[in-house]
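Written out below as structure tokens is the structure these notes cover.
A protein chain is absent from this complex, but the other protein chains hold their places.
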Amino acid sequence: MATAELIEGRTGSWEVVIGLEVHAQVTAAAKLFSGAATAFGAAPNTQVSPVDAAFPGMLPVINRHVVAQAVKTGLGLDAKINLRSVFDRKNYFYPDLPAGYQISQYQQPIVGHGQIALDLPDGRSRTIGITRLHLEQDAGKSLHDQHPTQTYVDLNRAGIGLMEIVSEPDLRSAEEAGLYLRKLRSLLRYLGTCDGNMEEGSLRCDCNVSVRRPGGPYGTRCEIKNLNSVRFVMQAIDYEARRQIRLIEAGGAVAQETRLFDSSRGETRPMRSKEEAHDYRYFPDPDLLPLELDPEWVAALRADLPELPDAKKARFVADYGLRVEDADVLVAERATAEYFETVAAGRDAKAAANWVTGDLFGALNRLGRAIEDCPVTPERLGQLIDLVADGTISGRIAKDVFADMIETGEAPGAIVERKGLRQVSDTGAIEAAVDTALAAHPAQVMQYKTNPKVLGFFVGQVMKATQGKANPGLVNELLRRKLASA
Amino acid sequence: MALDKSAVAHIARLARIRVADGELDALAAELSHILAWVEQLAEVDTDDVQPMASVAAMRLPMREDVVTDGDCRDAILKNAPQAARGFFAVPKVVE
Partner (left out) sequence: MSDLTGLSLAEARAGLLSRQFSARELAQAHIAAMERARPLNAFITETPERALAMADAADGRLKCGAALPLDGIPLAVKDLFCTAGVLTTAASHILDGFAPPYESTVTARLWSAGAVMLGKTNLDEFAMGSSNTTSHYGPVENPWRRPGDNRPLVPGGSSGGSAAALAAHAALGAIGTDTGGSIRQPASFCGIVGLKPSWGRCSRWGVVAYASSLDCPGPMARTVCDAALLLQVMAGHDPRDSTSAPLPVPDYAGALVGDVRGLKVGIPREYRAPGMPAEIEALWRRGAEWLRDAGATPIEISLPMTKYALPAYYIIAPAEASSNLARYDGVKYGLRVPGDSLDDMYERTRGEGFGAEVKRRVLIGTYVLSAGYYDAYYLKAQKVRNLIAQDFAAAFANVDCLLTPTAPSAAFAIGEHADDPISMYLNDVFTIPANLAGLPAISVPAGLSADGLPLGLQIIGRAFDEATVLRVGAALERAAEFRHRASFLTA
């Protein structure tokens, strides 16, 4: 495998080997094995059923929709769907794990091998292997900072369905890991199987990091737990790789351990609670039976999949003639791609792409808004492009009209009329303005003979005189003609 | 497999059951006795036999994705040895 991302140490170059385990919260109304709600932000313990709190005699019953979501995600990852999978109990004690075990899938997950394609910034593309995807329950939340001597436990999250998506150790740099996470997030959001909201914990990432001599045997890995932003993932990997290299180069050895990322210091450190050797005592959950899926059901889910980012991108390049980089940006979010396609329908697609990736993204960024609640509808942005195309306004004026649209949400035609921005294409009026400008600046008229760039100066003068409404094509043409004969 | 004192201490720790030091030896002997007895299973030839986790000859049933339960905080916390401000409370965990 060709890798450009080697790290130079004191004793030579090192290759970083990264595998990610992503926990993605399944989008569903109810929990994986109980009928309690999953909404984010509810008051503590108000979305907890006796099943979630592991009351005596309570039993799990699986949510069909959550199973369907996992299958859809597997299909989106181009992965093998296992028609028979098994739920196991993973046994350990922790206050946010009320039963003393997590229902998970161990030896027989619902989804097997799959892959994700990454397009690297240098134009190369890489395929990252997916080892597996399995379904499991989320744990509750422990709050350690609410009381001097107590930990508080909120079980609202306990029992929500998670997909654990495990990659092969195929990633070779923090940048690749970041790209992978963004790509995975985009895919999940397209599929509607996870909202991808990292701040709310809907997507959490564990990173397995090791270093080795290029092409050599794998080194000992450390697992960095529970990273909740792409930036932290990248920082943690960078820090951890350099820490391991420093350690080995100083004659030490990497200890296999679980580490935490301290985002305020940008460092990883070993978890303080000394974990005894992991012994989860997995065994098949006797309260459940093996999960068996009908091939026809899986086929129906497959037929129902939306167009996914890779396919959409290829289509944008082929059908709209967009540049790959523009297509990349436009397909990252399904909502953006849909917005773009509405704007582009029956119009110059490149102009549409420029407006969306340029002025629109800029405005949304400034407003801190998502495209879903953009004040300018794609239909109206399309109308604006039409006004430029048919010569009603100039491209320059269009920028002002757009700013107004963002502000007021008004239709572009209405703004143009209200502000009287209609482009002047009346040759007589423009000719008068041209004549006035030429008469006012005889020195510049003389300069034009030796320096044709002076044309720009006169264009500016004429536009100023017409408040920017003069048709720039006509202005240029008239000026060129009159200056030549002056 | 005969269990020694330290093996029993390890299992007891995994199971979060406090066993007094003085009881470990007796417990080790007792558990070893039971294990030695169950080990007669080794006589049975189980090559090519599938493990049986359940006798049920049926498929795992699935339910619809509907909220039917859960808005019952008081009932959930009512039996708790210690609760505060709507949370379960436990001795502080140091991470």
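The chains carry the letters A and B, assigned in the order they are written, with residues numbered from 1 in each.
Here is the rule we go by: contacts are C-beta pairs under 8 Å (C-beta built on N, C-alpha and C of every residue); 3 or more make two chains touch, one makes a residue touch a chain.
The model shown is predicted, which means the values in this text are computed figures rather than measured ones.
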{"item": "Of A:5, A:279, A:319 or A:379, the residue in touch with the unshown chain", "value": "A:279"}
{"item": "For chain B, the residues touching the chain missing from this view", "value": "1, 3, 8, 11-19, 27, 30-31, 33-35, 37-44, 46, 49-58, 60-61, 63, 72, 75-76, 78-82, 88, 90-93"}
{"item": "Missing-partner contacts on chain A, residue numbers", "value": "50, 53-62, 89, 91, 93, 95, 98-101, 151, 153, 277, 279, 281-283, 286-289"}
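What we mean here is this: only the chains that are shown with their structure count from here on.
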{"item": "Approximate Å spacing (C-alpha centroids) for the pair chain A, chain B", "value": "41"}
{"item": "Complex contacts: residues of chain A adjacent to chain B", "value": "28-31, 34-37, 43-53, 61-67, 93, 95, 142-144, 146-155, 260, 271-273, 276, 279, 281, 284, 286, 288-292"}
{"item": "Complex contact set, residues of chain B against chain A", "value": "13-14, 16, 53-54, 56, 58-73, 75-77, 82, 84-95"}
